[in-house]
Every structure is written in structure tokens, then in C-alpha cells.
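Note that this complex is displayed minus one protein chain, with the remaining chains in position.
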């Protein structure tokens, strides 16, 4: 269903400022919090005393304190103390490898011995003053792979997002799909088209004419377990397209981290990184609002697609050329899953 | 559970004006829309491409277009086109016989080869300028047969609808039940009684004295699969009752189409047809509002009755004389069901 020996985005730092965060990931209930020295910790959300969720507690002096009877839990899953009790014999709860990097908190739900922070997906736009990032989080009731399919085939923009980023030329442009090592890439180039509303606004924001014809591109990159980074942009027509100089284009990276919650639900971390006017925080907020609205349009479709599929498990869906990105991504996932099987 | 080789009311024309309508009928998810030439079509609500519900799409040039990736579906269940794709090999989805008649859209969920529009229940009051009709739709969480029982035994009016159409004389009047071919008829006649509030208003609307004693009648007619037409009315006492001349009575036909959604839920199309003051649209609206309120009173009772029955599947309910209408109606349904079994 989902690989476990891998890093997933679990939450963002703002979600654990005031109190611990309980979140289900890959079917397991976890609690995230900042422990000693502000270091992020992830534990089973289960107090070994009476089974209360630790996420209903609070953090004191770097220890997670159960909100029911005050058991103090260490970030390694061992009870540190409890009022009036000897705790040496208390059973441990599971702790999870967790890393804070690039403005996200990453968790490894699988075998801790294999967890190598160096294998976290590199984000070239993060922690880079030439880039700005804004994003959000949606909870979506469908298999995380349906979201991967969605993002690896952007023909749906014409239909689901008709009023913002869709345009008929997407459908008309052939899609190219290729696999490079552990990466699946689908790409589309449209030449000499008029920009749809979202890109007109971006051209305006970048001090470019919004009514001039543009060359438009979409390059979707999937990497396991469920990251999809999409280079998108428009350049004044005939100025080099994707390779045009910065002053005649508006471009960005759509950022998608898709973290399974259960077999039929996931946490969808969406956002956009851009390398024009990175200091313009109002622009960041405006883009975030617009993107949030657009990306919310997929939810109803994906959730009802999931319901339809659950009702008809016997039906084989079509795998057209436009679906090749999703198909290839699932192959990589299947290989990961096979590698995790006991020998 | 429910016959399939029969016509059910699926929806009303106003439900498919702006967009396709997804509706579950006899356990199956269908999409209804107006295709070429405004002709109504009914299909499985399942896009053969990736399983999206077609009801989330739209109609363009008489084709149903999937709202996810633009597949164009024909009203026969064969894909017509899809941007950038050859569609000849696409699997068909199921199409359903569907007919628009009498102000309703009728669907045949069973074997299409047997679907004969001539067998649609004739409605003498429809498309007739001497009659006016107003009605509505309720979703009710109970077996559609509990609603048939409800409508074939109007003693419940005294209790469920005490403030509008109920009166103690209903309980006191003997019910007569008979079966004529494929029709079950229960009838009750009350002589020289005072009209309850709903009928006082109808007398007033018909320019008759509301305080005079009346003769009142209720004649319920069930026909398969789940239509119950009820002739109801009052006439000034001693003027012929049911057979009294129009100028001394107020009468109408209560119209009930009960369409199974699942084994324990149904769509309840209710309404009233009358042949007095048919041009008075304000009166039609007032009657519709009043009837909607009254018919909504049954919902809580029926849904909780269903829950009680589900909790006690082992208990045999009583079948009294007042229940004979429901019992006979179920016999007809059982015969239909038996006929549908594979030989």
C-alpha cells in the first residue's frame, strides 16, 4: 500500500508551536512535539500508563507530559518520570526517526535502523533567499496514489481548473513521459498561446504584459515515496520558452508532498516556490490564496473517484498515454514495496 | 428486495437543467442528463477512463463530458471522443432505458430488452389542463416497502398527522381492502363528520363552507413497483359523497412514487393533483407547502421504525386488517421478484 522505509512530510513547524500534534501517518497514530533544545520528536500517541493519547498533553522542560495523569515521556519512548511512581519497569512506546529540514518535519515510519537523513529529498529552493515559498495542507479522503496520478497528468487542469490554470491547449499538447533512475518525468510544452488567468496575474506581478502570447511549460517530477515537484511557467512567446531569460518569464515550482494517512486517505501538503520577487510577502500570500482555491477544486473529484473505485474493485481502469506518469510512478512504488517484504 | 424490470421515477426535469444529476437507484449509481435534442439519458455514473463520477462533469453539444479529463460519453455508454486519444477500444459503460413523461423522468434499472415505455403507469391527471399538480422529493432512510405500508394504511393520519389531516373517525371507519388484477385498493368512507384543518382549507379554497358536516373518503391504489395514488376528498354531507357533483366537494389525488435507493433507503416523490381551480398557481403553491409539511412528519417515524426492525430481524410484525393493503402490495412485489429470478 505505502512504503514505510522512507521519509514523509509529517507536518510543518507552525503545527507544533503551542502543543503536541497528534497525526495518523501510514495507518499509525503519532504525536509530534519539540523536546529538549527545541529538537522535534515523534512517538506513538499512546501513554503506556492507561492508553491516553499523549497528544492531549503538553511539553514541559523538553518532556512530553501526559495530560491525564502526568506521566513524563522521553523522546526515545522511555518514561522519564511520573508523580509518586518508579518508572524503570514501564514498557517503552515506539519512537520514530524524525528530521526538521527545509521548513518541514519529516518522519520515517519504517525500520529506524535504515533511516538516513541524507536520503531526504533535496529541495533546491528551500533555505535560499532567492526563492520564496508559500503553501498549505489539505486532508483528502482518497488513496495517496490517486493524488500522484492527478499531479503527474495535468490534462485535468482544463476540466477541474477551467477558470484559473486550465486551457484547451494543454489537452492538445502531447505529453512526454520518461523515467530517469528513480524519477518519473512528464512534460508538456505549449507554444504561442494566451496565458490563463492564474498566469496572467503572475505575468502582471512580474511586470510583464499579460495580453501577449506566451510559451508555457509544465514539467512534473515524481520521486518516491510521494513527492511531485512541478516546474511551471510562461515566457513571452519566442524568447526561449523554458530556457528564456528571467526578465521575460514568470515561473515557479509547484510543491506536492503526499503523505498517506490510511489506505484511503492522505495529508496533502501543497505549495509554490518561486524565484521572482522573493521578498514580496504580499505576493506570496496572494499566490498562496489563489493556489489554495485551485488545489481545493481537486478534492471533490478525487474523493468521489475513490468511492467509485471502492465500489467496483473488479474494474480495470484505463492506462492511456496521459496516464503514463502515474503508471510509472506506481511501478517505482511497487518496487519499493517489494523491497520491504521480508526475505 | 426490489424488482428491476420495471419503471421507476428517477427525478424531475428541474433536477437536470443546469448540470448532470448523480442519483443512486436500486443500489446502482446513475447519472441523468439531457443529451442530443434535449432527450434525457441515463448512464452508469462511472467514467471508463479512471472511474471518476460522470455526474461531476457537464454536457456540451449533447455529449456528457467527464469533469476530470474531458472524456466525451455518448448516451449509449460508448465513449465518443477524448482529447488526444483513440477511443474505439474503450470499454462501454451501462446505459439505462429512460423516458420523460407526465413531468417525470422514468428509468428501467433491469434488463433493457424488456423495457417497454407503454408499460409506464398512466397518469390521467398529467398533461391535462383541467388538473394542476404540485409536489416535492424527500430522501428517507427506510426500506421503500415501509413507505408503501404507510400509504396503504391511512389510520396513521390520526396519530402522525393529528393537526392537519388526522381525525378520530378514520380509526373508527372500517377499511376495505381488495385486489384487482395487479392493483391493491384500500378504501375508507366517513359520513357526516367535521373536516380536519387541511380539508377545511380546501373547502374554503373551493368556495364551500368549512364548518358544515362532510362526507370524507380515502381510496388508496397501489400498483407495482411502488406507485400509490390516493383519491381523497370531502363533499358536503349527504350530497353523494365520493360521487357528489363537483360544486359541493373538494377532492384531489395524492401522488406517491417511491423509488428504492438501497435496501434501507428510498427517494420519495410526493405530490397532489387536483381538478378544481387548476389555474390558481398560488393555491397550488399553498397546497404544496402544506403537504410538504405533513408528509415530512412521517420521516422520523419511518426511519426509527426501520432501525428497530433492523435490530430485531427475528421478530414477526403483526398483520392486522388495517395492514392488509401493505400485505397485499408486498405479495404483488414478491411475485414480480420471483419472475425476475433466473429460470
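Letters A and B name the chains as they come in the text, with residue numbers starting at 1 for each one.
Operating definition for what follows: contacts are C-beta pairs under 8 Å (C-beta built on N, C-alpha and C of every residue); 3 or more make two chains touch, one makes a residue touch a chain.
Nothing here was measured: the structure is a model prediction, and the numbers come from that model.
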{"item": "Residue of A:69, A:121, A:239 or A:277 in touch with the missing chain, whole complex considered", "value": "A:69"}
{"item": "Hidden-chain contact residue, picked from the options A:3, A:48 or A:225", "value": "A:48"}
{"item": "Contact partner of the left-out chain, one of B:9, B:160 or B:235", "value": "B:160"}
{"item": "Where the unshown chain meets chain A, residue by residue", "value": "29, 45-46, 48-53, 56-57, 65-70, 82-85, 90-91"}
{"item": "Residues from chain B at the interface with the omitted partner, ascending", "value": "149, 153, 155-156, 158-160, 171-172, 174, 300-301, 304-305, 308-309, 311-312, 315, 317-318, 320-323"}
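Heads up, the rule we're going with is that only the chains that are shown with their structure count from here on.
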{"item": "Separation of chain A from chain B, taking each centre as the mean of its C-alpha atoms, in whole Å", "value": "48"}
